[in-house]
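For this view, one protein chain was removed and the others were kept in their places.
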Amino acid sequence: MSGIRVAGVGAVSPAGWGTAALRAALEQGTPILPTLVPRPGGGQALPVREVPRLVPVPAWAKHPRLRRASPITLHAVGAVREALSMAGSSEPPAKDLGLILCLLAGCVQYTERFFGEVLRDPASASPLLFPETVFNGPASHVAAVLGRTPLTYTLLGDPSVFLQGLDLAAEWLAAGYVDDCLVVGAEETSWLLADALLQFDHSVQAAGGAGAVLLTRTPTPSPGVELEQVTDLQVYAQAQSRPAAAGRMRAMLSESAAGGLLCDSRVGSARLDAAETRVWRDWPGARVSPKLVLGEGLMAASAWQCVTAIDALSRGQHRVALISVVGQNEAAAGARFVRAGP
Amino acid sequence: MTTHPTSTQLRAQLKQMVVQDLMLKVSADEIPDDLPLFGPGGLGLDSVDALQLVVALDKNYGLKIANPQEAQDILRSVRTIAEAVAIRADHVATVSSTA
Partner (left out) sequence: MPFPPLRVRPAKPPRVVVTGAGLVTPLGIGWRVNADGFRAGRAAFGPVRRFDVSRHRARTAAEVDLPAVLPPTRLTPKQARRLDRASRMLLWAAHEAWEQSGWEATTDLPVVLGTTSGGMSLGEEYYRRALDGTASRRGQATRALHYLAHLPARILLEAFGFLGPICIIANACASGANALGRAWELLRAGRAERVLTGGYDALSLLVYSGFDSLQTISPTRCRPFDADRDGLTLGEGAAVLCLETQEAAERRAATVLGELAGYGHRLDPHHLTQPHPQGDAAWSAMDEACRVAGLGPADVDYLNAHGTGTPLNDVAEALAINRWAGDRAASLPVSSTKAVIGHLLGAAGAVEAVVCLQALREQWLPPQPQLGHVDPICQFPVVREPTHARVEVAMSNSFGFGGTNATLIFRRWG
C-alpha cells in the first residue's frame, strides 16, 4: 500500500457549495440548468453553469485578501475549507501544508475585463484588476487565508493535470517535504470561455467551481481511503494519438478487484467522448460521469471526479474507484483510490 | 463630467465610487466622511487601491494626481478627496470662464 491517504475532500460546483450537493446532483442525474451570460458587443448570449451565489456572504469570504478576488478563488477557498474541516483541522491549520493548485482557464473574468479596459484606453486600465488576472492569484489567496502553505505550486494544463497534482503531492509527502498536501482544481465561467468551448463543440457548456483533495502520510481514522496509483500523463503527439493515449492510460491502471467504480471525464458529446467511450466500452462495473450533470468544469471537473470517487469509497459503496481523465488537448491520465480497512 | 454637485452630493457619489471601484463589501453610507481610508483603524485600503482611486478620480472627475506624495494628502478620507475634486472643479470653472 502507498501509505498516502485521503484526509479530506471538498467540492464547490454548479450543484452548490459542498460535497453533499455534488453527491445529490449526481444521484439525481439531471443536468444542472445553465444561466445565460450576455456577450459584450451584442450577439447571442452564452449558456454557462455557474456556482450558486453564497447568500448571505459567509464570514470566511470577508477575509481582506478575498475582497478583490474573482469567483475562482472563492470556489477554491470553499473547497479547501471543506476538505480541512473534514480532516478535523483547526482554523487556521496547525501544521504546514503543501498546496498544489491546478487550473486550465484560470482567472478569465478579470483577464477579459482588464484587457477590455486596455483596448478602450491603457491609461485608465484598472490597476486593481491586473494582479487578479495572474494564474497564481488563486493559490496566493488560498495560501494567505490558510497562512501555512510554505510549498505552493500552480500547475497549468488540461484536466489530466489534476491527477499530475495528486502525483506531485504524493511525491512531496513521500519525500517528507510536508505532512499534508492540498491538491485543488478550480475554474470560473465567463462568456469568452464559453465562446472558446463552442469552437470545439456546440453541446458543451462551461461550468465553474472547484474540488480539493487533502492527502496525508499520517494514518487517518479507518476505514480510510488511500491513493494507490496515478498513471504517467500519456501526452498526445503525432506518435501517440488521443485514442492511443487513452488506451495506454487504461492499460497502466491496475484493475485487480472487480466491483469497482469508474469515474470518467465524459462530457456528453459523442465526438469529444469517443476516445474515452471506446477505451472503457467493456467496463463491467458501476460508472459515473460527473460532467454529464455538472457541465464542462475543466480542471475543477477532474477534481469533482476524484471527490465523487472518494466519497463513494468512504461511504462503503465500493472498494476500488478508478479515475479516467482523457484531456481535450494535452494528455490522458488515470488514478486509483481504494478503501483501506474493513 | 458630472455637473458641479453640492458637497454632500459629491461625497455620496465618491463613496459609491470607492465601494464599487474597490469592490468593498460595505455599503457607501457606512463610510463616514472622515474615516481614514488607509492605515490601521481605517477602511484598510492598500497601495493597489490607492492607484485604482487615482485612475478613477482622473476618469470620473478629471482630477489629476501627479505623485504619491500628492496622493497621500488627497486620498486621506472621502472629505479630503471631495475638497480636491471641488477645488479642481472651481479651477476649471474660472479658467473656462476667463478663456
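When the chains are written out, they are named A and B in that same order, and each has its own residue count from 1.
The working rule: contacts are C-beta pairs under 8 Å (C-beta built on N, C-alpha and C of every residue); 3 or more make two chains touch, one makes a residue touch a chain.
None of these values were measured; they are calculated from a predicted model.
Touching the missing chain, out of A:139, A:181 or A:246, is residue A:139. Taking the complete complex into account, A:235 is the one of A:86, A:235, A:274 or A:292 that touches the chain left out. In the full complex, chain A makes contact with the omitted chain through residues 2, 4, 39-43, 65, 99, 104, 111-112, 114-116, 118-119, 121-123, 125-127, 130-137, 139-141, 143-144, 146-147, 149-158, 161, 164, 166-168, 170-171, 174-175, 192, 195-196, 199-200, 227, 229-233, 235-240, 252, 329-331. For chain B, the residues touching the chain absent from view are 46-48, 51, 55.
As a convention for this text, only the chains that are shown with their structure count from here on.
Chain centres here are Cα averages; for chain A and chain B they lie 41 Å apart. Remark: chain B residues 21-25, 44, 48-49, 51-52, 55, 58-59 touch chain A in the complex.
Within the complex formed with chain B, the chain A residues making contact are 57, 62, 64, 67-68, 124-128, 131.
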